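One structure follows; several queries about it will come next.
Removed: one protein chain of the complex. Kept in place: all other protein chains.
Entry: subunit A
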Amino acid sequence: MSALTIRNVKKSFGNTHILKGINLSIEAGRFLTLVGPSGCGKSTLLNIIAGLESPSSGEILIGDRNVNQLSPKDRDIAMVFQSYALYPNMNVRKNILFGLEIRKVPKAEQAAIVDRIARMLQIENLLDRKPAQLSGGQRQRVAMGRALARDPKLFLFDEPLSNLDAKLRVSMRAEIKQLHQRLKTTIVYVTHDQIEAMTLGDYIAVLNNGEVQQFGTPDAIYNDPANRFVADFIGSPPMNFIPCEVVGSSSQGFGVKMTHEGGDFVLEASGDLKPWLGKHVVLGIRPEQITHVVTSRLDERGVSGHACPVHLCEPTGPDTLVTTSINQTKVLARVRPDTAGTPGQSMDLMFDMNKAVFFDPTTGERLRFQLLKAA
């Protein structure tokens, strides 16, 4: 059964169209992340799901019920806000209990719930403090506690971690994931951080310009992006986009021509690129698919080594990011630190074309090709 269905939801403020027909649906107990750049309409969509704003057209279904006409309090949802939105005049305990009080939950039950939530989020010693006396991380926990107190059908999170420092964010991320595994409540989670989207979501919806660019599992989004926007937005450092010409390759297949200041070479594609032969496409290849040469892999299909000029080395610890330039485009490679070359000289890089993708140079849409049979 699907826990949440969004059917052709549109939203305009006057003449500006913020959401242009959103369709999404997730089963109960799943974790959906909405990810996209700032201003793309993520919060607007979440507010529409919550009933805080109404859509210009389209339907929202929670469970099997159309909730378009229901007010937020009747939708059986709980929400965590980016700014936490704790009630400044109430202490932590009252903040957590406010919703229960309004719903006239018996006093004894309220006390039990506060105890349980406080233990779960480790905020027992903060219960009598006012929000102003809490640190950012503590406020975040209280905001979560307030949402958890009501055991709703659907949790909505609007960038709950974006005000925390990097380290706390990583640990809270893990906690949210654990919490979800324990509670198994459906969650819609808005973020503009693609790592959060990847690590947390069972499903990811990538939004841009008020449209869903792609809706799928993290694996599908990462490895099988629907267009250049998705490929660019997901992954850090981002995918390399190299404009190039499709040529016939030595082994009767097809390849793309790469040129740099030291000469040129052809990267063999695994697909049937015949329709684009002689035309220009954009090759998308992630930095981790351009590495130092591992001799034993060189005879695999689609794997080849080429000398490339090194422009810049950026050690990150586990890997070093090597910048080179191909077809007048900056290209990042991810190599083992001890193999990294020196800027100004060239080093051998191994290109793995098996996960490479191609895009239409004008529309940015993904070009899909049939796999060629192994020669």
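Just so we're on the same page, a contact is a pair of C-beta atoms (placed from the backbone, for glycine too) under 8 Å apart; a residue touches a chain by one contact, two chains touch by 3 or more; residues count from 1.
Criterion: contacts and distances are computed from a predicted model.
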item: Per UniProt, the name of the complex member that is left out, chosen from "Tryptophan synthase beta chain", "DNA modification/repair radical SAM protein", "NAD-dependent dihydropyrimidine dehydrogenase PreA subunit" or "Sugar ABC transporter permease"; value: "Sugar ABC transporter permease"
item: Omitted-chain contact residue, chosen from A:45, A:77 or A:266; value: A:77
item: Residue among A:28, A:61 or A:85 that touches the chain left out of view; value: A:85
item: Touching residues on subunit A - with respect to the absent chain; value: 47, 50, 52, 71-73, 77-79, 81-90, 98-99, 102-103, 146
